[in-house]
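Only one protein chain is missing from this complex, and each of the others stays in its spot.
As written, the chains take the letters A and B, and residue 1 is the first residue of each chain.
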Amino acid sequence: MFAFIARRIIQAIFVMLIISLVGFSIQHHIGDPIRDLVGERVTPAEREEIRDQLGLNDPFYTQYFRFVKKACQGDLGLSFFYKKPALEVIASKAPATIELVIVTTIILILISIPGGIYAAIYPKSWFSRIVMAASTVGVAIPVFLTAIMLIYLFSVELNWLPSYGRGETVNVWGWESGFFTWDGLKHLVLPSVSLSSIMLPLFIRLVRAEMMEVLETEYIKFAWAKGLHSKRVWFVHAFKNTLLPVITVFGVQMGILFAFTILTETVFQWQGMGFMFLEAVERSDTSLLVAYLVVVGVIFVVVNTVVDIVYGFVNPMVRIAGIK
Amino acid sequence: MKTWNRFKNSYLLYSFKRDPIAILSFSVLSIMVVISILAPVVAPFNAYDTSTFDIMDGETPPVWMESGDKLFILGTDIQGRDLLSAMIYGLRVSLLIGCGAVLLQAFMGILVGLFSGYLGGKLDSFLMRITDIQFSIPYLIVAIFSSAIFKLAFGVGRYADLAVPLLIVVIGVSNWPIYARTVRASVLGEKNKEYVEAARVIGISRWQIMFRHVLPNTLTPVLVISTIQVAEAVMSEAALSFLGLGMPITKPSLGSLIRSGFEYIFSGSWWITFFPGVLLVIFILVILLLGDWLRDVLNPKLYKG
Partner (left out) sequence: MNHLLEVKDLEVKFALRFGELTAIDGVSFSLDKRETLGIVGESGAGKSVTGFAIINLLSKPGYISAGKILFEGQELNRLPEEEMRKFRGNRISMIFQDPMMTLNPVLTISTQMVETVLAHRDVSKKDALDIALEKLKQVYIPSPEKRLLQYPHECSGGMRQRIVIAIALMTDPSLIIADEPSTALDVTIQAGIMDLLLELCENEDMALILITHDLAVVSQVTEKIVVMYAGKIVEAGPTEAVIHDPKHPYTQGLIKALPGSLQPGSRLNQIPGMMPTLTDIPRGCAFHPRCTISDTVCQMEVPALISVSDHDRMVACHMVGKTIR
């Protein structure tokens, strides 16, 4: 088990290094740290001097190592637009995105697991057929269209829910949260429903397919032969086995979910990291961009590694024999 | 002629004819493809020619609504461009980028998979490492990032000119790993078959064996995943355009039309977003449905059942 965790962590570090290398190369070639520091009205001579001072004429490797060192200390450069350390800017925007992702995940779990299981146990039912048809169509609808449709229906036409922004937020130990006010919660509804719409078809179908496969196994047949109650067969014997592959897929999809926050936040003017990223592109704020890449990379790698390790604990075949 | 006869009698055609969804999807898709290729002929206006539209015509609703205009069947966008024409041209661009990107992905992925699988050894480990690393990063993030970088590097003006090829490259590079993995798996399976050994014994060179003997036999799974890849590529392009990182507003794709229309649904001009949206969804849907059918038909496991 320890070897398993160690291997996962080493893999994670390796991927992080690659991401940092890519991030650094981008900053190196496209960014203009001098402009970030002192603005545009600087003579060429002064530029050269500043370049030397900043060590910008050093070889690539030296600059890269400096970059990594500073990154590990939390220094990811200055944001040109905000005139603040990039990490600080991201930190201020992160709660918005994280809360959005949390609510989306809850929606996903609450709908896809029961839905998928029901559709697997009763595959010919109306519910099952509707779910399958809806997910086939649902996959074809891009998230921003879903978001726009939802806004049109619930904001413009029915006027039930707000269509942009986070609403009222409460500052809980530095974390701007939308969870504590009705207004904040109302604002969370449409964005998270939109975001979940990307993954919902996939997950419902996945849970259903896995469950159906599990229900065909010998050990489930044996469970029936033992005369156990149906609920026990489905929720004790079948459920855990269904969940294992779903956990793995979930880890991978988390990263994709983050990619889609960029799209969703754009539609809802949600002041999170994704929206910040796009603004950074508009404003040519390279440091912020690179910082975003590194931070999202870290989040992504950490989530994946944690999910892998959780899977290792949950699956007794891995946990005990260390097979993987 | 012989190939045509083989095709006529094949299981593929047989199963196609019996599947109403496949027939419907294929028909719809064909119509769309034909319309988009013939865009200059079919569309009422040339959506790219700024001289053909007048901002005074902007935000005209579809013809069946009050204040609609017979000239603009589905209404106009904010710049006065006929929506129907813009949609047709947009469809064409989406199709072009979608297919182009997938061709690039397939090209890169097949080469990597082929070399990796057949030649094995250190080359295999190295290439698979790269594939795995890129595989672990969601393709959409790669696409969004690459296009953002390109936009910054080239500046807005030049980016607009180079948009189509750039998007093809960006989307192509973001999603090739799946081809590499698929082909490699196939090649590993074929490598040990007798016809490969026979070819080696006769003395045919490695390259010939790889390209003329093994490669054709690995193409079935490639075909199966290609439809999904085209759908994903189209969706990526739409997403990028929606974010402002794709096609510029002067040469709109369906994604950029949706983007430009979004701000105006609050003022009531819903059609600017609605019609391109519907077209995009139908387009992607028929590609996916055909892909599903193709996958079922080509799946060797199903022959036994």
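Just so we're on the same page, a contact is a pair of C-beta atoms (placed from the backbone, for glycine too) under 8 Å apart; a residue touches a chain by one contact, two chains touch by 3 or more.
Keep in mind the model is a prediction, meaning the values are calculated, not measured.
Participant: Quick check: which displayed chains does the absent chain contact?
Facilitator: Hidden chain contacts in the full assembly come out as A.
Participant: Which of A:A223, A:A280 or A:V295 touches the chain that is not shown?
Facilitator: A:A223
Participant: Write the list of chain A residues that the hidden chain touches.
Facilitator: Touch set of chain A with respect to the missing chain: 217-229, 232, 236-237, 240-241, 244, 315-317, 320-321.
Rule of thumb we're sticking to: only the chains that are shown with their structure count from here on.
Participant: Which stretch or stretches of chain A touch chain B in the complex?
Facilitator: Touching chain B: residues 15, 18-19, 26, 29-30, 136-137, 139-145, 148-149, 151-152, 156, 163, 252, 255-256, 258-260, 262-263, 266-267, 277-278, 281-282, 284, 286, 289, 293, 296-297, 300, 304 of chain A.
Participant: Any idea which chain B residues touch chain A in the complex?
Facilitator: My answer: residues 133, 136-138, 140-141, 144-145, 148-149, 151-153, 231, 235, 238-239, 242-245, 255, 258, 262, 265-266, 270, 273, 277, 280-281, 284-285, 288-289, 292.
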